[in-house]
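Missing here is one protein chain; the remaining ones are kept as they sit in the complex.
Per-chain residue numbering starts at 1, and chain names A, B and C are given in the order in which the chains are listed.
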Amino acid sequence: MDGIKIATIGGGSSYTPELVEGFIKRYDSCPVRELWLVDIPEGEEKLSIVGGLAQRMVEAAGLPMEVRLTLDRREALAGADFVTTQFRVGQLDARVADERIALMHGLIGQETNGAGGMFKALRTIPVIFDIVRDMKELCPDAWLVNFTNPVGIVTEAVLRYTDWDKIIGLCNCPISMRFGIAKWMNVDPERVRMELSGLNHHFFVTDVFIDGKSCFDEVLDRYCELPVEELGTMKNIMAIPWSNRLIRGLRAIPVSYLNYYFSTREELEQLERDYEAHGVRAEVVKQVEAELFELYKNQDLHVKPKQLEERGGAHYSDAACSVIDSIVNDRGDIQYVDVRNNGAVTNLPAESAIECAAVITADGPKPIAIGELPVAINGSIQTIKAFERMVAEAAVTGNRDLLVAALVTNPLCDSDAVANVVIDELLEAHKAYLPQFFA
Amino acid sequence: MDGIKIATIGGGSSYTPELVEGFIKRYDSCPVRELWLVDIPEGEEKLSIVGGLAQRMVEAAGLPMEVRLTLDRREALAGADFVTTQFRVGQLDARVADERIALMHGLIGQETNGAGGMFKALRTIPVIFDIVRDMKELCPDAWLVNFTNPVGIVTEAVLRYTDWDKIIGLCNCPISMRFGIAKWMNVDPERVRMELSGLNHHFFVTDVFIDGKSCFDEVLDRYCELPVEELGTMKNIMAIPWSNRLIRGLRAIPVSYLNYYFSTREELEQLERDYEAHGVRAEVVKQVEAELFELYKNQDLHVKPKQLEERGGAHYSDAACSVIDSIVNDRGDIQYVDVRNNGAVTNLPAESAIECAAVITADGPKPIAIGELPVAINGSIQTIKAFERMVAEAAVTGNRDLLVAALVTNPLCDSDAVANVVIDELLEAHKAYLPQFFA
Amino acid sequence: MDGIKIATIGGGSSYTPELVEGFIKRYDSCPVRELWLVDIPEGEEKLSIVGGLAQRMVEAAGLPMEVRLTLDRREALAGADFVTTQFRVGQLDARVADERIALMHGLIGQETNGAGGMFKALRTIPVIFDIVRDMKELCPDAWLVNFTNPVGIVTEAVLRYTDWDKIIGLCNCPISMRFGIAKWMNVDPERVRMELSGLNHHFFVTDVFIDGKSCFDEVLDRYCELPVEELGTMKNIMAIPWSNRLIRGLRAIPVSYLNYYFSTREELEQLERDYEAHGVRAEVVKQVEAELFELYKNQDLHVKPKQLEERGGAHYSDAACSVIDSIVNDRGDIQYVDVRNNGAVTNLPAESAIECAAVITADGPKPIAIGELPVAINGSIQTIKAFERMVAEAAVTGNRDLLVAALVTNPLCDSDAVANVVIDELLEAHKAYLPQFFA
Partner (left out) sequence: MDGIKIATIGGGSSYTPELVEGFIKRYDSCPVRELWLVDIPEGEEKLSIVGGLAQRMVEAAGLPMEVRLTLDRREALAGADFVTTQFRVGQLDARVADERIALMHGLIGQETNGAGGMFKALRTIPVIFDIVRDMKELCPDAWLVNFTNPVGIVTEAVLRYTDWDKIIGLCNCPISMRFGIAKWMNVDPERVRMELSGLNHHFFVTDVFIDGKSCFDEVLDRYCELPVEELGTMKNIMAIPWSNRLIRGLRAIPVSYLNYYFSTREELEQLERDYEAHGVRAEVVKQVEAELFELYKNQDLHVKPKQLEERGGAHYSDAACSVIDSIVNDRGDIQYVDVRNNGAVTNLPAESAIECAAVITADGPKPIAIGELPVAINGSIQTIKAFERMVAEAAVTGNRDLLVAALVTNPLCDSDAVANVVIDELLEAHKAYLPQFFA
């Protein structure tokens, strides 16, 4: 093989430098011959800025990796070995609407959960399906590595409603938890492996292996004795530590996004305070992004700037590079991905997406069998999977009733009446991106 | 057979007259030779009042049915054919504590849901297990017909943690829904049958048959066009109609208890208003009960007084008589009961309790197969089943961590921190009835 | 309702008089206004003979039931309420070929099992699919009541490969077992109900209820102590009693067709002896049929002749009338039918056909949940279900490889090499009826 071709949809994203850094780091084992950064006309300026940085990074590394910028997606896809997706339909303004409208009605409208996750999915899925159609024609052997949120619903929709099965969803949460657990346990992260049970942004660590040996009881004990400030958490959500009794009752460590579900009251209060102080999260992110792009413009910059790690999605792109490297080299190592369940969790549908530990081979990720979800975490996971499936179906069919049923049965929504109003307002706000609901 | 023997645990309950009326009505086909009303010393006065009425009712009906009052449970159980249970550990004062403590922390503490249901289960299960132990010795062929709430958790606990399988849980909700649907559709209730999917106080009507033919689309349409005031609802909870879109999205009609889950916000606001006005529901019920017992004392009364129907549990006891009659006569008719799933719902455990349509035979209820729960209702049902299983396990083991995990993962609780506090306060309040947690 | 319309495909069958008798008996509760007997041109003479008898039977009964004979299937289907099917593609000569070719190679080629069942299914399924297509157009609300063998595979094929779900498969074996068990236990058959587990011609009685009460231990004991000659069996297969240890080890009573599987050696030897004596079973049946038709011609005959009961399929048609009557009257009684599993047996696919006890309502049969098949009978049932599914798929796709895989994995076939030869010879012999394999 004389190097691989990567097409990155949403190439103008502020995350791109991490992706480029990832490919540079791995060049010896996984040589990228061409990296195509694709964006839409509205993103042309950002593409040109971040693309310029990407080119400088490669040049500084002295590698024969060609970085191409284009607005023509089909040109980028033709013959690609891997397609990565990191786009945002309607850009951050759409997210602002999601978060604001939900919050105005007393709901959490987070990017991947509740009403916000629902509408981001509705906007994203039709575009992903377009990409899949193009891939079938232009690069039928390629893998689609998706880190466009909500990764869980997007992966579910592709697995259920297209005949494309070479899709891998990715998230930085498992990696962050691995780092966190390694820190608690005072070991090198490389020595830590986890058993994950559940879904994207809704999983639980149900076992931890250090040097391959299960030591979950010790990890739970350690969690319970550690002072709160050393627990660590994800950057982009408020860190509320779980009570020791919750952790011992679950016998599982929830991903930090579960804060929205298990500390809904406190999260909502915090979002309301934040809103008073500086608007919704998307508005903060817009500001952060603007600053990042200012940095990226600097022609002397030819490495990924440290500030990107503050952005909230650190390790996302690195996870993508790592999966690609393992597929290219048939490494057979264990990584944490969103894939077709295939029976690994027996009480979730075999054809649904799950987030789990999988062996990454040249034939793609092969999930390790977990068996039945423990009862203490099963209810919560089943509810979110039902939500994901309803949203995916509504994204395909344009069924508004299903949106209401999905939101009302989601624990983040506490009112049928409110759900109806919020959905109407969000449909209206995003009309331009939701043709399936306005036919 | 020269008549059957019934033992009613909690015989001093205000519901007893309905039970007696039910047996009188069915005497020809199902002759009760002896009806033993059992209570504990604290309930002796009520037992004597309601027992007196029972005896007058039987006498007025001119039937050779012997009504015996006793504080000796073992005497009542010996040789019984059916044991019905309708007791309340800690009486209504315990329920007052459940509701008040939960509400003080912003949670719904309803008798069968959330924190209230949890603690009623914790108090009830050890007593039910005692009864089961006695039954194995004294009436091993008898059926246990339980309508002590929370019926779902109590049935789950008996099925999972004892080796007694002749238990049937009963509730008046299915019958009420049948009446309601008959009224919407303008037909005699006798002509209506339903497919129920789910759990006690957490089920959905997923099909309706008139004269045996499915007409669910018509029922859903009718629901959507009917004015709210004609929908009808259960007496003891606030009636909030479901939005048409929710009903069409679910393609299922939720039992009214689902109001707590799908209109949590409004229910909580109402409970707070009610509390301001006249205390928690249990306090209202205490008043109603006191009035009922005043009526019962009237030596000229020898029928079930109309006011009992206002009490909130109408049809409960009649449902029990109806099931007993069908077992005695091997009727093979379809009734709605809480029984071992046995595979009728494929994505709930075979050994768990479900509420469903079952054929009632001399060998007990045989559930009709439903297959997989539809995705739109699956999440909610799975969550409550997980809650029930955790509470049942905690009732047996005295594990406090499990209580926290159960409550935090219940959609009625919006805060891990609050759950910890509420559970501590409730454990303390009910210490006398919860030896398993204070060993 | 002013009476129902029945269309009977294969109306010229020798079984028709039983069907007519069944409708006459039930006229009061289930009045048949029109009974259309349909056949193909090759069957015209038999149709006219048996149709004449049918008309004389109805006349003698003095009922306003119109019996119509036709070669135009569409005319018969138009507006029908029930369609019954009892045809035989290629008539008895085709069955002769099935049995002879298999036997020549040392295999059992019985009508519903092994190579014989396979090829009868391959010939029948395309015709059934034609009928279903016509029904969708001409009588979309009708039920298809099929007793054309192999009932299990035909039902499986309709459920899996068409979108028609109003099909009920019927067999006389459950009724015969009910009679047999009643005789062993010295009770009236009306008092006996059974739990059936498995498939058409491959089921096990796993519980027996007398007056509704389970008494399976007594039934098993009785089986073990009864002298062989009182066990009784089906007319058309050799009766080999099961060993007591087998029955106690299975804790189940196999339908007599299981003799082919559990006494393969003896059955094969018997078939070889029979063949020497008087040819294969189909040849004997041809003789019996010829004699029956001679009887039917007698213009003085106006009742079902006793000799029909010797034919081997007694009760088949009566079972059909009984199911039709229960649907028409929404009886809610329990009958034994082949229907969509729908989860009643949790370890068989929900969408597959099973044979089971079902409640017969105006909405069709509703199977009673059984749960997981006991391990001792699970293997055998799974194997035959896999065989049925492969044959059904091959009938639709014309895939010869699948035929080989199906036959080799069937326990009646003991050689891959022989399976290849037998399949080639049978494909050739039935070429005219198997266009799907000769495209």
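Descriptive notes on the structure:
Operating definition for what follows: contacts are C-beta pairs under 8 Å (C-beta built on N, C-alpha and C of every residue); 3 or more make two chains touch, one makes a residue touch a chain.
Please read all numbers here as calculations on a predicted model, not as lab measurements.
When the full complex is examined, the chain removed from view is found to touch A, C.
Residue A:Ala350 is the one among A:Cys224, A:Ala350 or A:Val421 that touches the chain not shown.
Among C:Trp36, C:Phe87, C:Trp242 or C:Tyr257, only C:Trp242 touches the chain left out of the display.
Contact with the chain that does not appear here is found for just one residue of A:Ile168, A:Ile181, A:Ile370 or A:Ala394, A:Ile370.
Residues of subunit C in touch with the missing chain: 106, 240, 242-243, 245-246, 248-250, 262-266, 347, 375-380, 382-387, 389-390, 399-406, 408-409, 411, 414-420.
Where subunit A meets the chain that is not shown, the touching residues are 193, 209, 211-214, 330, 332-334, 341-346, 350, 359, 361-363, 366-372.
Everything below uses one rule, namely that only the chains that are shown with their structure count from here on.
Taken over every residue number at the interface, the positions common to subunit A and subunit B amount to over half, indicating a same-residue contact. Subunit A and subunit B have centres, each the mean of its CA atoms, that are 44 Å apart. Not a single residue in subunit A touches at least two other chains.
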